[in-house]
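Only one protein chain is missing; all other protein chains are in place.
Take a look at subunit A:
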Amino acid sequence: MSGILIFSENNATALELLTAGLGLKATMNQPLCAVALAEEDAAALAAAGADKVILLKGRDWPEGYAQPIAELAAKDLAAVILIGGTARGKDIAAKVADGLDAGLVTEAQTIEIVDDKLQTTRLKYGGLAVASEATVLPAVVTVAPRTFDKATAAGGQGQIISLDTADGDPRVKVSDLCPIERQGVDIAAAARIVCVGRGLSQKEDLALAEDLAKALTAEIGCTRGIAEDYHWLPVERYIGISGQKVKPEVYLSLGVSGQVQHVAGIRDSKIIVAVDSNEKAPIFEAADYGIVGDLYEVAPLLTAAFKK
């Protein structure tokens, strides 16, 4: 039981895992092996500090690589397997963990080796709590994209080995791969956000928030209900534990109650401002500044003030 293995089908995430993996390597003093599915990704990982990169070939569905990755990890006696916490990554991680008869920690925020166990922290109860857990080795961990910074190319000399894998599962056919069109910018990266919740009574009133956002040079975000139930805004604009996690300089909410699943997505904001008519709304506990009032009255006044 020894080394560290990292994998993400998304190369930006793989480079973030490399940062986490190199951190573990410093305490474990063991080689770090990366698995890649494309030549340029393999080269980037080797250059950025992986000791060895296995370039897997032969299957056209990333999830189909779960079994070869588990076999590689078993053969290499990998002790810690870090997998990028994308949807595909979570699927693969569970199958790899099962193949290795190992534990799996989902979306770990911190990862350490202490007393030959993997110690991690992760959110629980919709983001209300942080759980510290210990997992016996070998252990599989998924790490959400953007949890760590990308490892930067350092002229590494990692060896790249190509490996052909046998055919995938004949029962499974994948078709109609279709990109989801992003409508507008990535709010995860926005510097300022005006967030609307169900305090808004009709779709047309989004104009109020848009005016405010313009005055503040902010992007519009929303709660899950606005995107998933009302479909007033595209799903990639909703913020929270199951939506986007944001970290703007300023987050300003209009008619957002501040349930835990939403607040879990805004905690890294520098300043949180809330406007809500209910003084008892939980959003005020999460806010730096709050105005108790009707958003229909407050938003236009704010817009006018910011325009000045």
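The rule we apply is simple: a residue touches a chain if its C-beta (ideal position, glycine included) is under 8 Å from a C-beta of that chain, and two chains touch if they have at least 3 such contacts; residues count from 1.
Convention: contacts and distances are computed from a predicted model.
S.K.: There's a gap in the complex where one chain should be. From "Dihydrolipoyl dehydrogenase", "Sugar ABC transporter permease", "Electron transfer flavoprotein small subunit" or "Molybdopterin-dependent oxidoreductase", what does UniProt name that chain?
M.R.: Answer from the record: the omitted chain is "Electron transfer flavoprotein small subunit".
S.K.: Give the residue, chosen from A:A26, A:A87 or A:A166, that touches the chain omitted from the document.
M.R.: Within the whole complex, the residue contacting the unshown chain is A:A87.
S.K.: Taking the full complex into account, find the residue in A:I54, A:L254 or A:A286 that is in contact with the omitted chain.
M.R.: The one listed residue touching the chain not shown is A:A286.
S.K.: Decide which residue listed in A:S2, A:Q119 or A:T165 touches the omitted chain of the complex.
M.R.: A:Q119
S.K.: In the complete complex, the non-displayed chain touches which residues of subunit A?
M.R.: 86-88, 90-91, 93-95, 97-99, 101-107, 119, 123-136, 139, 169, 171-180, 216, 228-229, 235, 241-242, 249-250, 259-261, 263-264, 267, 271-273, 279, 284-294, 297-298, 301-302, 305-306
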